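Subset of chains shown; positions unchanged.
Order of writing sets the labels: A and B. Residues in every chain begin at 1.
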């Protein structure tokens, strides 16, 4: 019997986090992929990830517009509510056997509640990790709803079991993002034409440069503008040019965006190039070339360990997350950040570490989904 | 400084579960109660609990219509979505210092997500318990969002801590429902005029009778009709008259209701009296008089232990919940249920047990809320 696996992709980051599993589900003889796109993945101003996904050959089974404009904590909650009004309609139509949800973004609460209230088993990737921001609460709450768990690491698995989940429902598979990194680093030539996109100073990526990716911390809502300003000031003082990525669609992203804009107005000669969106393969290649990745992106923890990229990780967003030797932490302090960057530049690239898997998470997930069992009535183990 | 405590009451059961805390918050010099009513608490066909609450002297700060008619798993999810669209508006207006949410009904996910996404600390009663149905997942997920925990028992406290919550955030207070029981049993004369309400045969509550309260199990959606039929058949075979309560507004309540209606059509001489709604004090008094409470209501586990009511608990809904000696479990099997009822009738009333507290949970909750601290950025402890 064919099992229908419904995957919800709500953002570019989501797609990177689940693409290899989608490919493997599509190729598995006993699985059928039902792909539902939603949230920022559908939006022009986030670079129409939906088009990219279709160009990659995936068939789309449903589209869910759910982002209420505003990007405040209030609209983040309301957007989740809209998702929760919309997704049951989709699930009723598609009748999936399993809903596969990714990570800890706010939208996943809509996917998770819709499926579990409708007695559809929920499979969850990237559970059991530890971070800051509201993601920390979301991730563990999803674990308490999920019937099948796909943590990336042994450490995460142990945490899921401590949370009262049955050991037989927890499968360490590694992180599907690493599958992509592996593929990109092995196979693709870099296409430098993408540097014509984006705005700001022209930067030669064959010369030394810094890479900046800093997102809002929802639990520190209102501080994003000064947080990014501190980072950009530190980056400027290194004297190196920088490639800066736009924040993703969370409460507070407007603050970060405003901080970047104000910084650019103040520093006309900023030697900075800005991207609203970057294909994941380009981003991985930039990570493999940069002197140092600066900010609070989870890619600094996950992909960077596998690539060996030096990282300066700022603030609370990735606090406590399992990490490799390539990461130096810094607080929201210009001098501290500057010193850390200098130290990383001096050190250079690190040896590759496989903390978050070795590149075949997607295939493992598909295989398990094709034959796993579950209890639809969950019960805490203690 | 006065702390504003926002309490969401979404049903009659909710109100019973939090009323004593509401009274204590209202009376506390450093607390201000912001009462928000929603879901079935506003509806005529659930007996306008809102009117009852106002008659009890509470001021209402907001009303949230959120139930999408249908009572299927799909509408249960969508109703939660509507709640999640509506509650942020209320919280923005009221600016509470703490949101206090109750138990594990589906609506509490809306309250919990709205507040926590908006960086408002969430206090939660009745966490850490174990049951069946989707409530089991909801309860533990709320724990993972909540900042302050008010479990009813030591056992529940231990479970919350095992779930990775900080011990200093967990306060055993007992169950506020027991506060009500204590008050009712001590103070009130029974008002027998309520027997004129409801429909069906007249029953003399000063003679032996059975009490039936059976709700749908969302994770067994579609089986409610046969489940209630089995129970009612067993009850009839005892030869005693019965008082039967209407199910509450969950997915599947239509099935239970249909089962009751069909049963009545088949058994014209059913010796059964039906209530859609019953004031909590009347219900407690019926519990103290009945030969045996039959069904799967949580009151059979909580209040009944304190009162000493013999209980036959059917099916999976209360599975694993901490219980007293007064409960005999039975599966969905007519003979098994009949035997269990007979055994309980023979045994008679049990000695009172204080498993779920001794009657002052509300005051404890108010006192703690007036001075507790919390971490808005949650972090799992392991």
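The working rule: a residue touches a chain if its C-beta (ideal position, glycine included) is under 8 Å from a C-beta of that chain, and two chains touch if they have at least 3 such contacts.
Keep in mind it's a predicted model, so treat the numbers as computed, not measured.
What's in place is 2 chains of the same protein, and the file's complete complex has 4 copies in all.
Keep this in mind: only the chains that are shown with their structure count from here on.
Distance between chain centres (mean CA atoms), chain A to chain B: 39 Å. For chain B in complex with chain A, the touching residues are 73-78, 80-89, 91-92, 106, 109-110, 113-114, 116-119, 130, 132-134, 136-137, 140-145, 159, 162-164, 218-221, 251, 316, 319-320, 376-380, 382.
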